[in-house]
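Complex shown without one protein chain; remaining protein chains in place.
Every chain is named by a letter (A and B) in the order it is written, and numbering of its residues begins at 1.
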Amino acid sequence: MQQEWLWSDSLINLFTGLGMPKFLAIGLAYGLGAFILANVGLILTLALIWIMRKVLSRIQDRIGPNRVGRYGLFQTVADAMKLLSKEVIRPAHSDMITYDLAPVFSVFGVIMILAVIPFAPGLIGVDLNIGVLYLVALGSVGIMADLMAGWSSNNKYALLAGFRVVAQLLSYEIPMVLSMLAPVLLLGTMRMGEISAAQGLHVLGLNLGFGWLVFLMPGAFLIFFISALAESEQTPFDLLEAESELISGFHIEYSGMKFAMFFLAQFINTFFLGAIAVTLFLGGWQGPFVDNLPAPFSQILGLIYFNIKTFAVYIAIVWIKGTFPRIRVDQMMSFAWKVLVPLVLSLILWEMIALKLPGGAVIQYGAVLVGNLVVIGVVLNILGNHFKREQVRSKRAFEPKTLIGTMRPAPTAETAAAGD
Amino acid sequence: MVPITWYLILAAFLFSCGLYAALARRNAIAVLIGVELMLNAVNINLIAFWRYGENVENLAGQMFSIFVIAIAAAEAAVGLALIISVYRNRKTVNLDELDVLQG
Partner (left out) sequence: MPANLDELIAQLPTFQQFMFVQVALFTAVMALLVVLARNLFHNALALVGALFGVAGLYALLEAEFLAVSQVLIYVGGISTLITFAIMLTRGMMFGDTSPNNRQAGTAAIVIGTMFSVMAGFLLQVPWQEAYVELGDGQAIIANLGRLFVNEYLIPFEMMALLLLVVLAGAIMLARDHMIE
């Protein structure tokens, strides 16, 4: 087991080996780590946008970007160049400081997520003992940034969109936080590294890496995934800036680089929420034989597993984006408060009771699994009933018979007398 | 190590700022903001005394701070609801114009 390997330790050892004093080596190692992490996020966005375009166009029976570079790989770079060279327009009477700070905060709140994501065994920015709570707290920074952007633009549509953002993000933060508590309750730790490490499956000393929590708590994962879709403002919850219906959301008055920053924050937020889902529920870097290899290979293998899973989640999100219709704002709110919050509360309560049941781990885990399956059943049942109702309603709305039925001729004097 | 006095003086400064906002501002929301600042100053003191105390295992300082945070949240919610209600009736939240009860 090479669980003790840590990137920071080996970097610090390397630097002290070069003859640096200890404090300088520590500072340099962590500075380098932070620099690499922050830039990985930025470069990743180019790839993410390219993947989204390609997958979406495949779903819509198109080819997608194919001019700049092979397979259109550099299309995003060209677009980024265009955005960078655009003029930055400031709306009149906008609040300068707030207007300039909002995009920075927006990106800041998202990039900081990377600090606690375990990419491979021992490859984690800092394994905070409150890692999960830290992720939750960062979400509120993003909300504040959106509100700042909406207010400072001096545009009432931007302000209204800011209200919409706060309403949606605050509503879905509650089920998301509570579903993130499910793994925390089971494993008794908030460290992201430990949560990843605990999801292995050791058979005869070999780590098969398939003890993923999603097999034990699929209900919590479902609720987390739905809330993460809403938090990252993706379809079916992208009514905040419904591209085909509204002009834009809270960032309507932003142009050039500042708009690009909001855009970037949204894309990497989608990806990072996928990474959080992978870490909490899909085993993180766990995979077959991941920690049975000597030090560098085990990390590389873990990194590969982690990236495969995270990109798979991202592509699933894009798939949903390509196939789902957008929901209405009242449906969005009532789904959060009337379905998800009560369900996730009862799920957490049931998990607490189940983990105290007598009879060992098998019965406890079985009870947890049963509770999760019930939750999935309830969610699917509610959604199914809702779709059936909507279908009936829309069918009735488009049937000519019903339309004619409502269009009665205006009552004349004779018919009115006959009717009475 | 940071001397505890630094923390205490900073907390005193925050408390003074909050008190000034509560006493001197016209707008009821600004007064509420001042009260939040004062509560935070108290929390800094609680945590500092917990950290520099002899018995770190006794988490009373942290517990009280958590309770203070919860009370602050409750106070902000009710206070702002009151302010909105007052604004709806009087079309102002300036405290020196709200003098109906003055004889």
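The rule is short, and it goes like this: a residue touches a chain if its C-beta (ideal position, glycine included) is under 8 Å from a C-beta of that chain, and two chains touch if they have at least 3 such contacts.
Everything quoted here is computed from the prediction, not taken from an experiment.
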Of the candidates A:6, A:78, A:104 or A:141, the residue in contact with the absent chain is A:141
Out of A:133, A:316, A:333 or A:355, the sole contact with the unshown chain comes from A:133
Omitted-chain footprint on chain A covers residues 21, 23, 95, 98, 128-130, 133-134, 136-141, 143-144, 147-148, 151, 159, 163, 166, 170, 173, 189-191
On chain B, the omitted chain is touched by residues 1-10, 12-14, 16-21, 23-27, 29-30, 32-34, 36-37, 40, 43-44, 47-48, 50-54, 56-57, 59, 62-63, 65-67, 69-74, 76-78, 80-85, 87-88, 93-96
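Everything that follows uses one rule, which is that only the chains that are shown with their structure count from here on.
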Averaging C-alpha coordinates per chain, one finds the centres of chain A and chain B separated by a number of Å equal to 34
